[in-house]
Structure formats: structure tokens, C-alpha cells
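Only a single protein chain was left out; the remaining protein chains are all shown in position.
On to chain A.
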Amino acid sequence: MSAPLLSVRGLKVHFPVATGRLFAEKPVVRAVDGVDFDLAEGETLGIVGESGCGKSTTGNAILGLAPVTEGEILFDGRDVAGLTGRDRQALWRDLQVVFQDPVSALDPKRTIAQSIAEPLEIHGVARASRKARVDELMELVGLRATQRDRYPNELSGGQRQRVVIARALALEPRVVICDEAVSALDVSIQSQVLNLLLRLQRDLGLSYLFISHDLSVVRHIADRIAVMYLGTVAEEAPTDELFRRPLHPYTEALLAAVPLPDPVAERAKTARPLQGDVPNPMDMPPGCPFAARCPLREEGCDQIRPQPIEVGPGHRLACHVREREITGSSALDRQGT
């Protein structure tokens, strides 16, 4: 395989927490606590996990919107983690984002055409060629030319999200981070936007980092999926492999919890839902982040952090017990020796 377009290595993002106490040791939220992944040209990597597990923070760190505490973010081989000012702005040409809420993403006082033209303006595209480019972009995302001079409040949610996507594509980026990009849309509109994203990828060779809590949506669009839990990647695998052979106990629980739009299948489910809540990322256990809820937990799991190991082509897993089942031993067996 060719070199990845985007690589994240050992990424940590820790946020300090205000306590009011002057001399106490400053607690931190370990929002992202050691994440690695690659994204190749034209590929979609899905990131799934429960709220607060660090999906958005990972995306934001790549975008320069969250501080990188440790680790590397390589874009086309170049570390872009610390970029600011003009260098950061130049990167926007290659790296764009579509957030969840198309309402707050658009300026209510700007027409659609003005919103889409904004990045072109900032990057100094001449006025004359801007208009043509806006028309082209509107057509690309399926907006009608007659909608040029409309304001966001005159559009449906799906149409607004198309405007946001058109604006993100204005500078011909190579990577688009989609953070819950279809989550706020009605199902009938959601499928239109997913179809659009798939078509744009085919036509333009885009890479997507597709962040979502909706497993059915991620399965549909992603080539590979990384499952995050409390700031770490519990498991990563090609999509079909992950659904066919989930290995991490958290992945298994997550897949089992997705309610299927099929009453017969739903009523045939026998497994009891996973108990407990996601722990607070401020009291991160030293060992496995999933230990407090894990049905397979063994002694030592909450003390020793499982490291990701490769268990198949592109299939990575961070779990002591499953590692032992597959390789014959794990760090649990080596403790104290």
C-alpha cells in the first residue's frame, strides 16, 4: 500500500480542569490518551464510540482546534501538529471539516452563495472565477442554482448540510473530517447526504475521517473502523472483518446494543445489555479503560494497560484476555515476573 495521507501517532490531548484549589496537583481530562491510525488516499476511516470517548477531540486535534499534548499528526509525511497562523491556514486547502449542526455552521446573514464563496475569498481566489466555482460546487452537491440567493433559514436541514459540504469542498481538499455530519438529519434526508458523500469520494478521490456514534451509518460508508473507548482505540479492523469477527469485548457489546430495524431480530436477542456507565475520563484507570464494565475482566486488567497488537491484516486489538486467546500469552501472564 502507498504511504498514508494522514497518520496519527501516539496522539494525546489532555485538558486541564479548573479546581479552584491553588496548590493541589492539577487534574486533567485525558480526552485522547494514545491514539494511532492511518488514512490512505481515497479511503474512509470510521471512528465510533460512546459520547465523550474522544472522537471529536481526535478530529479537532488534527484540525488544530484542540491542543496536542503529545504525539504526531503527519499529513503527507509532514508533522502538522503544531502549525499555527499562515501555515495552518495553508493546510485548510487540503484538510476540511463538516460538523454535525448545519444551523450553527452557517452565518444566517449570508446567502448560500456567499457562504460557499467564503473560503475562496479568504484564499484570494479572484471574484470573477469565484462565481463560476460556486455554481460548480452547488451543482456538485445537488443544490439548485435558483437557491443561490437564499438564506439558511429558508432551507431544510439536508439542504443546509449540502451547503456546508459545498463550502468544505471549495478549495479541493484531500481529506474531509466528518464529525457526526449526518447525525442531526432525518433518516430520509440522511440517506441523501450519505449518497452525496459516497459519490463525491468516487468522483474526487477524497479521504474521509468519518466520526459517528451510529454504527449502521459508519458500517455503510467506512472501509475501516476504529472503535474508541475512553480516549484509546480498543480495536481497529476492516469494516466487514469488524462486524464478522469483533474481538474486543467492548466492540462485541457495542455491536450487540445497536437496535436493528427488525422486530423479529430484536425480540430474538437474548444477551443482557452491557451494564454500567462510561467512566469519567478524569479518573482514568491505570490499566484497561474498559475494565470497570468488562465481562471478561481478569485480575490485573485494571492495573496494566493493554497495548494494541496486530491480530490479522489491518486488525488491531488492545485486550489482554483476547490477546492471550489468540497468541497464547499476554502481559497479564508476565506480571510480577
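The rule is simple: contacts are C-beta pairs under 8 Å (C-beta built on N, C-alpha and C of every residue); 3 or more make two chains touch, one makes a residue touch a chain; residues count from 1.
Going forward, contacts and distances are computed from a predicted model.
Choosing from "Peptide/nickel transport system ATP-binding protein", "Aspartyl/glutamyl-tRNA(Asn/Gln) amidotransferase subunit B", "Cytochrome c oxidase assembly protein CtaG" or "Succinate dehydrogenase/fumarate reductase iron-sulfur subunit", the protein name stored in UniProt for the chain missing from the display reads "Peptide/nickel transport system ATP-binding protein". Checked against the full complex, the one of A:S216, A:Q307 or A:T327 touching the unshown chain is A:S216. Set against the missing chain, the residues A:E121, A:E172 or A:D240 yield one that touches it, A:D240. Among A:L171, A:V278, A:L296 or A:I309, the one in contact with the hidden chain is A:V278. Which of A:L254, A:A291, A:V311 or A:L332 touches the hidden chain is settled by the complete complex: it is A:L254. Contact between chain A and the unshown chain involves residues 50-51, 156-159, 186-192, 194-195, 198, 213, 215-217, 219-221, 239-240, 243, 253-254, 256-266, 272-278, 280.
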